[in-house]
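Removed from the display is one protein chain of the complex; every other protein chain stays in position.
Presenting chain A:
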Amino acid sequence: MKPFALREWSLALCLGVYYLLPLVRWNRGLGAPDQAVLIDFPNQRFYFFFIELWPQEFYYFTGLLILAAFTLFLMNALGGRIWCGYLCPQTVWTDLFYAVERWTEGDRRARIKADAGPLTANRLARRALKHAIWLMIAWWTGGAWVLYFSDAPALVKDLATLHAPAIAYIWIGILTVSTYLLAGHAREQVCLYMCPWPRIQAALTDEWALNVTYKYDRGEPRCSMKKGRDLRALGEKIGECIDCNQCVAVCPTGIDIRNGAQLGCIQCGLCIDACDTVMGKIGRPTRLIGYDNDLNGNRRIAGQKEVFKPIRARTVVYAALIGMVCAVMLYALLTRSLLDLNVLHDRNPVAVKLSAGAIRNGYTLRFLNKRGFDRVIAVDVDGPANAQIHIAGVDSVTPDRPMIVLARDATTELRVLVTAPFGETMEKTQPVKFRITDIGLGEVASATDHFVTP
C-alpha cells in the first residue's frame, strides 16, 4: 500500500457519502417522509435523521457554518491544507476524473507519447470513452444532487420514466455541465485562480503547522546519481535529492515543492509518494519530502532536536471554540421548543368599544406544532382584569379557557378576540400574555403583546 493510501480512502468515503446518502431511509412514522436527509422546499422542512428543522430554525445552519470555519482553521493549524488535499469536492471529483483518464488513456507518459504520435482510431475511441465516462459521472453527480430535495426512490422512478418535474432535469443538467467542466477541464485552475481559501490560508498558518515540505537540509545540494558518486569520491558534501523531477511531474498544480510552501500546493501528498518510490529504488531513506513544520529544517542543520507542537495556544483556542459552538448548538437542539406561539395585534382598528362599554382587542395567533401528531392545547390570557378570550370560529366546551386541536407538523393561524370591561383606572396600553398548554404533555409556550384602549 502506498504511504498516502489514506487519501484514496478519504476520496472514496466522500464520494460514497455524497452518492448514497439520499438513499438512506429513516422511519419517522406515518405521513412523514422516510428519507434520512431531505431538504423539502415545498413543505419548508429540513430532515436530518432524527432532527426536523423548520425555516425559522435556520440559525442552526449558521452554527454549522461557524463550526465548519473553525474546523478548517484547526485542520490548517495541525496539518496544513488537509481540506484541499483530502476533502474538497474539487479535489475529490478531479481525482475521480484523473482515475478515469488513467484507465482509458493510460498514465501521463503514455498520454504524452500518444499525443506526439498520429491520431489513430484506437486513440479516438479511448478519448471518446473517457469523455463518455466523465459525462456519466457528472450526470450521476447531478442526479444525486436532486435526490436530496425529493423522495429519492420515487424521484429516481420519475426521472427514469420522464415524469419528473422540469426543474429536476434542469438541475441535473446544470450540475452535469459544471461537474464535467470543473473536474474534467478546469481542474487545479479552480484551486489556483478561483478559490479564496489559499489566500486566507496563507494568513492563518504559522511556523508550527505541519505542511508538505521538502527537507532542504537533507536534499541540498541536489546532484544526479552519477555525478554525485564522483563528487562524493572527491569528498564533497552531496544532498540526497537526485533532481529526478518526479515530484514536479506528479504535482496536480504543477509546482516545484522544493521551492518551499506556496499558494499552489494543495498538499495532496502525491509528491511524497513519488519521492518515496524513487528513494526506495536508489536505496536512500524515504520522506525526503514529507509532513514537517517550518522550524525543523534549520534546527536539523544546527544539530538540534526536531520539535513538534500540535497542542499550542492556537490549536487549543480553535478546539475550545469548536467545543463551545457544538455545546451551544446541542443545547439549543435538545431544549428547542416543539410548541410555539406568535402573536400579531390587529392594526386597524387597534381597539373596539362595545355597546356595554367593554373594550375588545383583536389578535392573530399563530400556533406552531412541531410534533408528528395532533395535539389538544388550551389557550389562556393574562392581561387586563377580567379579560375574556374568544377564538373566532371555535366553539369550545370550556369558553373561559378555549381548547383547540393543532394539526401535526403544521402551523395554525386563528383570530383571537380579548374583551375586558372598561375601568377608569385602565392603562392606555398594558401588556397581555397568551399562554398555550398542551393538555396531554404539559408543554407550554407563550407570547406577549399589548392590550390597547381607544
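In this text, contacts are C-beta pairs under 8 Å (C-beta built on N, C-alpha and C of every residue); 3 or more make two chains touch, one makes a residue touch a chain; residues count from 1.
In the analysis below, contacts and distances are computed from a predicted model.
Chosen from "tRNA 2-thiouridine synthesizing protein D", "peptidoglycan glycosyltransferase", "ABC transporter permease" or "Cbb3-type cytochrome c oxidase subunit", the protein name that UniProt gives for the omitted chain reads "Cbb3-type cytochrome c oxidase subunit". The residue touching the chain not shown here, chosen from A:Ala114, A:Val352 or A:Met426, is A:Val352.
In the complete complex, the residue from A:Pro22, A:Gly184, A:Gly362 or A:Pro402 that touches the missing chain is A:Gly362. What chain A contributes to its contact with the hidden chain is residues 346-349, 352-357, 360, 362, 392-393, 415, 417.
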